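A single protein chain has been omitted; all remaining protein chains appear in their positions.
Moving on to chain A:
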Amino acid sequence: MFLPSVLAASSFVEVRPGLIFWTIVTFVIVLLVLRAKAWGPILSLVEEREKQISNAIESAKRERAEAEKLLADQKTAIAEARREAAETTRRVQADMEKFRDELMAKSRKEAEELKLSARREIEDQKAKAIAEVRSMAVDLAMEVAGKLMNERMDDAKHRALAEQFVQGLPGATSATATRRSA
């Protein structure tokens, strides 16, 4: 009951060429207006934004990598510095040690030398004193002996005899004994 009337009336399946014409005209006008006024700007804006975002991401990545590299550099630099400082300290300490040892050794040697020379001096002086004492003892003994014998003797012959006698005496300790005995 509806269908026949629908089909009979079917004015909506009638294609009006005028309307097609107007549609195309309107569409083309809308296309041109919007392309100039809306799509172009919107699309360029969107592209601009996309470019900026990708640039920002890129630069962020790059900066991050750079920062990481810098951080690594810093870390190695710090480690290097620390190592150098430790090295220097150690070297200085070693130097100090060596210097002190040297100084000690030198002063010890000097003291030793001083001691040695002092001993030598003492030895020399002792020997000299002993010799003096001996010669004095000889003279004294000669004088004592001459006086005791009351007799003039050949000086040289008696002296040799006395010296031979003294020679026969035992060492340093015996000198005093000699003197005492004399």
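The definition used in the following text is that a residue touches a chain if its C-beta (ideal position, glycine included) is under 8 Å from a C-beta of that chain, and two chains touch if they have at least 3 such contacts; residues count from 1.
Just so we're on the same page, contacts and distances are computed from a predicted model.
Asks: Would you mind picking the UniProt name of the chain not drawn here, from "ATP synthase subunit a", "Polypeptide composition of the spore coat protein CotJC", "Sugar ABC transporter permease YjfF" or "ABC-2 type transport system ATP-binding protein"?
Replies: "ATP synthase subunit a"
Asks: Can you tell me which of A:46, A:78 or A:149 touches the chain that was removed from the display?
Replies: For the chain that is not drawn, the touching residue is A:46.
Asks: Please output the residues of chain A touching the missing chain, sorted low to high.
Replies: Chain A touches the chain not shown through residues 1-2, 5-6, 8-9, 11-24, 26-31, 33-35, 37-46, 48-49, 52.
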